[in-house]
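A protein chain is absent from this complex, but the other protein chains hold their places.
And then chain A:
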């Protein structure tokens, strides 16, 4: 058969699309259950990580609770899951499965987003954990921030889809995330969030009352993205935080 003939070319293209399409479709449906479960475990791991339930050893490691026990640990440490929708606060133990990106998109249409809050309890201390979602240099960045009642950060977890390895991708390194612990999202009584700044003369982050942490070299835009993400989150949850503080 003549390979250069148009009919052959079109037939070849059609056949190729059908074959490749079916392979990928089969694979996606066969694996989707397993992939969804992995994603669910990951969310639970991340939330627990932010409140300090993790298996970190030594200085540099970021180790989550292993997947085979994460479900159990999650129900032990997370005592309550709330959804804030406008003025209404409801309990929902599936709140962690909310897709924050979709909820934030609702804001653009003027609708009220559903904002989850996770209340954790470890060694008698209560943690209020909020999810975050924002933009880095290349793609999405997200994370979780655990606060105490006085709006002091007790731990954060950041992650990213496609930041530059070695530069922006380092937002998920211990030395960056640990800097946030102890910083307050309050400046006086204003909800200012925490800024990632270059050259704040505080590379080891000893000053905890300046609402600033030291930036990563070579990752200015990712750092700005983190600042913006925290500011946006703090602004969204402001009313809820305010009621927490007034409870005394």
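Rule of thumb we're sticking to: a contact is a pair of C-beta atoms (placed from the backbone, for glycine too) under 8 Å apart; a residue touches a chain by one contact, two chains touch by 3 or more; residues count from 1.
What we mean here is this: contacts and distances are computed from a predicted model.
J.: Could you check which of "Carbohydrate ABC transporter permease", "RNA polymerase sigma-70 region 2 domain-containing protein", "Na(+)-translocating NADH-quinone reductase subunit D" or "Mannose-1-phosphate guanyltransferase" matches the UniProt name for the chain that's left out?
T.: "Na(+)-translocating NADH-quinone reductase subunit D"
J.: Which candidate, A:23, A:69, A:89 or A:111, sits in contact with the chain we can't see?
T.: Of all options in A:23, A:69, A:89 or A:111, contact with the hidden chain holds for A:23.
J.: For the chain left off this view, which of A:13, A:69, A:89 or A:111 is in contact with it?
T.: Going through A:13, A:69, A:89 or A:111 one by one, A:13 is the residue touching the chain not shown.
J.: In the complete complex, the non-displayed chain touches which residues of chain A?
T.: For chain A, the residues touching the absent chain are 3-4, 8-9, 12-13, 16, 20, 23-24, 27-28, 31, 34-35, 38, 42, 60, 161-167, 169, 203-204, 217-218.
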